[in-house]
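Provided herewith is a single structure, encoded as structure tokens, for subsequent inquiry.
All protein chains but one are shown at their positions in the complex.
Let's look at chain A:
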Amino acid sequence: MDIVVCIKRVPAFGAQVPLTDDGLAVDTRHLGFTIGPHEECAVEEAVRLAAAHGGRVTVLTVGPEEAGEQLRYALAMGAHQGVLVDTGTTDLDPEATATAVLAGLADEPAPDLLLFGDASADAGHGQVGVRVALACGLPIVGGVTGIEAESGAVPENGAVAENGAVTENGATLRATRDTPGGTEVFGLSVPAAVAVKEGLNLPRYPTLPGRLKAKKAALRTVTCGPEPGGLRTLGLRRPADDRAGAIPLGRGADAAPAVVDVLAELGKV
């Protein structure tokens, strides 16, 4: 099963998100970058599926040249090749991002499975997967926290009809997702798209040999300058810091009366 996983380079920040002076973006000068937890699970799932059923895993990202770092991280986890759609340093809205993803997919053989994170770790619009799937004419299920390939029903490499047409034997994947009322189960024919959520699996840490291999891997770069979409950022504001600091009530046994007072105040005693 050939799989393409779309990932996004996002800043890794602490409790407080630093903003640029104009308030239009996150100030990333002193931040590291990562891929979001949903996408990390997507890469892990793809690597496992390919290991179990054969096929190749391609990771694709849209962003600046530096996003190659995130592709290599995924390669170190076990993905086979990386595609960087270089759109420069401008932040893209979901529409433009989807256009860029499609540009990256254009020269790739059509995959059996297109994996997304349910939403990016920074913007969190949750649109790109749906937009790309729609443009490709693929069915998509979002919020997925479990994927199983139906045993024996997975097409061999190359057994998939050209142009991503649905295979004859119907459902080949079982995707599940949690709802407050229970678990929803979807049967999917490949090719298909799935957007996954953290909790799907426990992503592995890259091994040292994996990192070395990833470092040497050649990335395919596609340059793309998509038209801006309809969504614009007008400004970012940090929420008021209303978290009260911890108030020590005392030390050792001396603190007991104060603890009782607090509990009384809360109506617990």
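As a working rule, a residue touches a chain if its C-beta (ideal position, glycine included) is under 8 Å from a C-beta of that chain, and two chains touch if they have at least 3 such contacts; residues count from 1.
We take it that contacts and distances are computed from a predicted model.
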Looking at what's absent rather than what's present, what does UniProt name the missing chain, "Aspartyl/glutamyl-tRNA(Asn/Gln) amidotransferase subunit C", "FAD-dependent oxidoreductase", "nitrile hydratase" or "ABC transporter permease"?
"FAD-dependent oxidoreductase"
Missing-chain contact, candidates A:208, A:234, A:253 or A:266, resolves to A:208
Those residues of chain A which, in the complete complex, touch the missing chain
12-18, 30-33, 69, 72, 204-209, 211-212, 215, 245, 247-248
